[in-house]
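The block underneath contains the structure these notes are about, expressed in structure tokens.
Missing here is one protein chain; the remaining ones are kept as they sit in the complex.
Showing chain A:
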Amino acid sequence: MRTKRLCRVGVSGESEVPLDSDMMIDEEQSILEAQTSSAVEELKLAVGYQGKGVTQKRVTALRELRRLLSRSEFPPVEATLKAGAIPLLVQCLSFGSPDEQLLEAAWCLTNVAAGKPEETKALLPALPLLVAHLGEKSSLPVAEQCAWALGNVAGEGEELRNVLISQGALPPLARMMLPNKGSTARTAAWALSNLIKGPDPRAATELIRTDGVLDAILRHLRKSDEELATEVAWVVVYLSALSSVATSMLVKSDLLQLLVDRLATSNSLQLLIPVLRSLGNLVAGDAQTTNVNVIAALIKCLKSEHRVLKKEAAWVLSNIAAGSVEHKQLIYSSQAVPVLLRLLSAAPFDIRKEVAYVVGNLCVAPAEGAGRPSLILDHLISLVQRGCLPGFIDLVRSADTEAARLGLQFMELVLRGMPNGEGPKLVEREDGIDAMERFQFHENEDLRNMANELIDRYFGEDYGLDE
């Protein structure tokens, strides 16, 4: 999946208004390519020109190319490269060039970099200059456009990320994220999220250690508009997923509450996704992290209509439920349980699987050393009485190995734990034996053995004989 972004509208709001500013170019591909080639030809002439009005010539030529690359439905990137535009664009980026020229050249490069892998890689010669123009002496629109181009390059893959990092792209981008508002901060945050996404955690660690970054993150999540907060939240996603240094710094800060507040107050799916995931990463990384507010915010996500939110909220709850007995009780005594039970019977498969983790984790005490973890009987009994068993038996029937294993494991809890020998009867009533028999000829040895052990142990010689 491409995480690059085409720039169709310029970064600075006050750019010139071309006559056809709102119209998409609707030319046939071959005509488009011809226009592109000739635009590059013009650029070549302009770059070679030394006389009076040189800037205007260059800017005009650049604009034409930029127009083709930003207003066409399928920007003619290949044609641009074939015509030899890159060296020309690099020349247009040279130090001391007028802002307009820098801006247009960076814009062209941005959209070339938004293309296929080899097209993005074609920007290699331009990278040092793009990084240089992030500097604080640059005008904001120029810096932002360069950041956008670099964000696309970073989005291509690990190799290019490493190149950018070794060329020193991270500190200036981090600095650009510090101001309280503006599209520059937002673009910089987005570019950073591409730059630090690893898999090597070092960039993430370097970022969180950069002066002012943690403070800026908290500030943006507390006060900034949703668009900016969204991109910053994605930065937090990657920080918390990759860098344990970052996670421990973030956990010690106010971040948790800020994330919870955003979850509670926002309705923008775009924002909620990374905020929820950041919360999830923090919880996954640090067992202590939770409180009633967190649970409440997660419940809101469970009730959302958006599948991603439901699934990831259930995942977070499952991690909380994997914690201490107090954590389990927090969830168990909250409004989460009715919602979870409903989801377990009616939601799409991927959500049901996550919910199964929550419910099961609520019923089992934290493992202490080797040996079988003990049951939290009152949770188990109550949840089974409220009808959670059929949902698990359904999972046993699915073709998904992990889900089937969850189902069998939960059945074992029921068979073992329900008092008065009720377990086997309940399981049988819900067609659990039938579900387990499916594993007779299943190719997965683990599952076969599990199912067979349950049948042997609980539906063996004594079963049903003393009625």
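As a working rule, a contact is a pair of C-beta atoms (placed from the backbone, for glycine too) under 8 Å apart; a residue touches a chain by one contact, two chains touch by 3 or more; residues count from 1.
Quick note on the criterion: contacts and distances are computed from a predicted model.
**Q** Since a chain is absent, check the UniProt entry for it and pick the matching name: "Pyruvate dehydrogenase E1 component subunit beta", "Sorting nexin-30", "Organic solute carrier partner 1a" or "C2H2-type domain-containing protein".
**A** So, among "Pyruvate dehydrogenase E1 component subunit beta", "Sorting nexin-30", "Organic solute carrier partner 1a" or "C2H2-type domain-containing protein", the name matching the hidden chain's UniProt entry is "C2H2-type domain-containing protein".
**Q** Who touches the missing chain here, A:Ala105, A:Ala189 or A:Leu242?
**A** Here the residue in touch with the unshown chain is A:Leu242.
**Q** Among A:Lys121, A:Arg342 or A:Arg448, single out the residue that touches the unshown chain.
**A** If we include the chain that is not displayed, A:Arg448 is the one touching it.
**Q** If the hidden chain were put back, which of A:Pro87, A:Pro338 or A:Pro373 would touch it?
**A** Touching the chain that is not displayed is residue A:Pro373.
**Q** Which one touches the absent chain: A:Glu33, A:Glu104, A:Glu144 or A:Glu312?
**A** Checking each option in A:Glu33, A:Glu104, A:Glu144 or A:Glu312, the one touching the absent chain turns out to be A:Glu312.
**Q** List every residue of chain A that touches the chain not included in the displayed model.
**A** Here the touching residues of chain A are 1-6, 114, 197-199, 234, 237-238, 241-242, 269-270, 273-274, 277, 283-285, 287, 307-308, 311-312, 315, 318-319, 321-323, 348-350, 353, 357, 360-361, 363-367, 371-373, 397-401, 405, 409-410, 412-413, 428, 433, 437-438, 440-446, 448-457, 459-461, 463-465, 467.
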